[in-house]
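A single protein chain has been omitted from the complex, and every remaining protein chain is retained in its original position.
Presenting subunit A:
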Amino acid sequence: MPIPSKPSSTSKVNLEDEDAEVLQAVILADSFNKRFKPLTVDRPKCLLPICNASLLDWTLEGLALAGVQEVFVICRSHAEQVKAAIQNSKWSHPSTGLKIVPVMTAKETFSPGDAMRDIYTHGIITSDFVLVFGDLVSNIRIDEVVRAHKDRRKTNKDAIMTMVVKQSGTTHRTRPKGDSAVFVLDRDTSECLHYEPASGYPPKTLAKIPRDIFDGHPNIEIRNDLLDCSIDICALEVPSLFQDNFDYGDIKRDFVHGVLASDLLMKNIYCYIAKEGYAARVQDTRSYDAITKDILSRWTFPLVPDNNHPNGHAYDHLRGNKYIPKDNSVVLSRTCKIGNNTLLGPSTQVRDDAQVIASTIGARCSIGTGTVLRNAYIFDDVVIAANCVLESCLIGAGVWVGEGSRIGRGSLVADGVKLGPGTGIKAKEKTTPMIGEFIGDESDEGDVDSELEQAEQCQPSLSQSLGPNSDAFVWPRRVAQRNGEDRHENELESFDNRRFMRLGDDFADLDLSDPGSVTSEDEGSSESDGDTVPQNATVFSSATSLPSAPAVKAVSAGEQEFQTEVRLSLDRAFSEGHSLDNASVELKTLRMASNVPLRRVREAVVAGIVENIPLVEGAVPQRAQIKKWVDRWGDLINLIGGVDGVETVSILQHHCASSTRFHLFGQILAALYQNDIVEEDDIRNWHVQPEAKGEGIKNSDLLEKVQKTWIVGARMIHQLNEQESDEDDDSNDAESEGGDSD
């Protein structure tokens, strides 16, 4: 048996040497994240249309252009749809010269690394291959990269991978802010010496470059301007390395970083800096926006809508990058306005006075009279009634939008949603409301249930924004954004970082200044004192800012945002007179959304109550005001989840001590006691705590006030003791005690 097999294997080797080798490519047709949710609920991400052709078609077109002959498509979610899409596409014709093999992987494939391990076990790859994602839009001549890679392999067997990168600017729109990297390259060979991943939030402050690379490489370049095209030419060893290192998840962040950092592997990875051509991944809604604009402004030539459109549509290219189908099926009103960088699908109708600016519209859509679309991306069969305004949003296929609706920046509307007339999806600066319709079961997504529960809690308040006859489910923006607790809760997918990947979010409120530049006065601590002291002073002197904690703590931006949110929500509740239940539900949602400890919520509520008590002249009217306010809102302190009187008193103390309403402490405490919000035992327990006396507080001014409040508390306990002995006269004394305290 071995005798006949041997010549065949040698002949294979010969074939390979003669460059007759088949160029293989692997497409990972799953994004392994949920950035496009809920659009990806019913279909895989790679079948989302961009410029009216699915992402997978763009990818295949790009690969065919680059001379790839055999493509393996690794599908996970909605694999049947991907399979069907490939069968129905033009690529299934034998004449295309492209052999496409869909490969199903298990549901347990959660990362590109898992997919690579799958590739290894399938054993489908026979030689060096091109690894791309199913959301790639590219016109780069990959065959040239492959040639360079193979030439290098002839001399250096350890060069296992070549990454295609493209030079761009640091803040280029196509360069993902939330998921970029610093490449450290050898200037002469463009060997990648170090890969430093960078995420947008928390902002990366330091790039760390290992010193041991200096010796062998006299000229090193640190590049922060490279756009990772996610086209990697991999040697056969790459899948097996993934197999050996079962913890590698992401290709760049884990594999490349790991291989380069490893002392044992001694493998090299090279970069190919593409001088010409275009390649980018539709990783998130923000890059969806950027890449659409790139396609419309013809950076991807020859892959443009009027030429080689992957879906076979034929468009006319008009001045100002407007694309109108050639088949004359579009109905444009005489008075409608079509702005620059716009693509209209076949059989679409745009009615009188409608404006379509920098948007793409799918096939068979209808845009009503007076409707304005700006940076809106609308899939097929969408009906938008008159006088709507849609800005920076993605509208799924078959959506129906009623008259006069407004859809704000950054919204995603899933397929088949019906929005009644007058729907207003708010576009507060950072909202990303999501509307999704859950048809059927989503049992495979385990964490959906918990999210759903939370979302349903908020449904009454959120659905108010929907017009009548709506068939939609509004996801509260925070809850919907939350990740499953158990799944890749990494930095990359953290909430704040994902905002960098979202359409229409200008993340103006995120604190992106390099914090290191503030604290980096590492030399000579004498001068840094000058910086920090006034900062502390402002924290305590400003009555309007919410006190964060007894100790001056570095409040993260997320927490800060939470606090402003809570304050706004409380202000609303106070001014609009919400019921206690509604207010508490809102607070609970906020808390769960930003995952802050309960204490922070309690602090915010106490602060809100204290700061909102109307100030009046005279002790007696003031006491009446306090009583009225605490009667109305006091219970909120205990409704936010969990009753902890000791904590309440201590928070009240610290808030009063750092607030201008210091003199109200005694009266408020008495009122809380009257309303049974804090019990007698709570006050006693609080009083014996060392913190209550102000231990550990540095600031002398604050300490003095804390100690004063402690004395007030002592007097109150004294009163309570007296009450116990004679039950005749109650609260009046306690209250008058409190009143005297200032």
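The working rule: a residue touches a chain if its C-beta (ideal position, glycine included) is under 8 Å from a C-beta of that chain, and two chains touch if they have at least 3 such contacts; residues count from 1.
In this section, contacts and distances are computed from a predicted model.
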item	value
Options "Codanin 1", "Translation initiation factor eIF2B subunit gamma", "SNX4 protein" or "AP-2 complex subunit alpha": UniProt name of the undisplayed chain	"Translation initiation factor eIF2B subunit gamma"
Option touching the unshown chain, where A:E21, A:D143, A:D225 or A:E679 are the choices	A:D225
Contact partner of the left-out chain, one of A:I209, A:L580, A:A619 or A:L702	A:I209
Residue in contact with the excluded chain [from A:K107, A:K157 or A:R187]	A:R187
Touch residues of subunit A, complete complex, unshown partner	169-171, 182, 184, 187, 198, 203-212, 214-215, 218-225, 513-514, 516-518, 520, 522-524, 527, 531
